[in-house]
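Take a look at this one; I'll ask things after.
Here the complex is missing one protein chain, while the rest keep their positions.
Showing chain A:
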Amino acid sequence: MHTDAPKEGLEKANKYVLSRKLDQIFVNLAEVYRFVVRFFQEVFLPPYEWQEVINQCFQVGVRSLPLISLTGFIIGIVFTNQSRPSLADLGATALLPALIAVAIVRALAPLVTALIAAGRVGSNIGAELGSMKVTEQIDAMEVSAVNPFKFLVVSRVLATTFMIPTLTMYTMIVALMGGYVNIHANELTSFKSYINQVFDAITFLDIFSSVIKAFVFGFTIGIVGCYKGYNSSKGTEGVGKAANSSVVTSMFLVFIEELLILQIVNALRG
């Protein structure tokens, strides 16, 4: 029988520190904090579930590649096409490769990858762990002396944390190729010239900030999905809720993080 400890504690006390809703928010925050701390404790402690991490990497990374590639390619084409009229007004369509490069490398590649992954992987993790929780498989694991947190949460969070940056690299390349296809079709720019202009426009800071952003996004998607699934309420409704809220919350957090990291990078850029 599953027991929701903090909620039970509140009900037992039968009184709220601030109000029921505010107390609930802070209790949730405390839970998230504990969850994250536990992740960092477990991740460095043996035994390491390498095989499960690789399995999750396969699910999160390799299985998402076709979807991410297609999306990235289309975004490259669409973004180039939509940016052209504005530059054409200035007679500066020659600057399209530079514009595309900056947009894709700095923002679009990590963001699009994270959003697609949040939709595909976050919901998957939330639903999977939620159903395991509901069907008491997690409790069963504890009983059979397998650390469910390490096996389920750590492996998944590690997988998302490392696979989102990996996918971001692919998205960058594929989106830049999409941009090239469009630019070559319209401006007849050669591949060499395109690559030259792309790399003239971007800096090391652009690439590194994108990779770091992707790590943060990956960690967020994994930890949110796992938290929502691991703490889902009872019943089949709880599974749906866990899947839904893991997608919504992780997407929301991705945007917040994007904004914060942008500020930091701009400060570094001087």
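What we mean here is this: a contact is a pair of C-beta atoms (placed from the backbone, for glycine too) under 8 Å apart; a residue touches a chain by one contact, two chains touch by 3 or more; residues count from 1.
Just so we're on the same page, contacts and distances are computed from a predicted model.
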*So which of "MlaD family protein", "Thioredoxin reductase", "2Fe-2S ferredoxin-type domain-containing protein" or "Peroxiredoxin family protein" is the UniProt name of the chain that got left out?*
"MlaD family protein"
*asked:* Please identify which residue in A:T166, A:T189, A:S232 or A:T249 touches the non-displayed chain.
replied: A:T166
*Considering the whole complex, which of A:I116, A:M132, A:V211 or A:V239 touches the chain not shown?*
A:V211
*Option from A:Y16, A:F58, A:F191 or A:F255 whose C-beta touches the chain left out*: A:F58
*asked:* Give me the chain A residues in contact with the hidden chain, please.
replied: 51, 54-55, 57-58, 61-62, 65, 90, 92, 162, 165-167, 169-170, 172-173, 195-196, 199-200, 202-204, 207, 211, 270
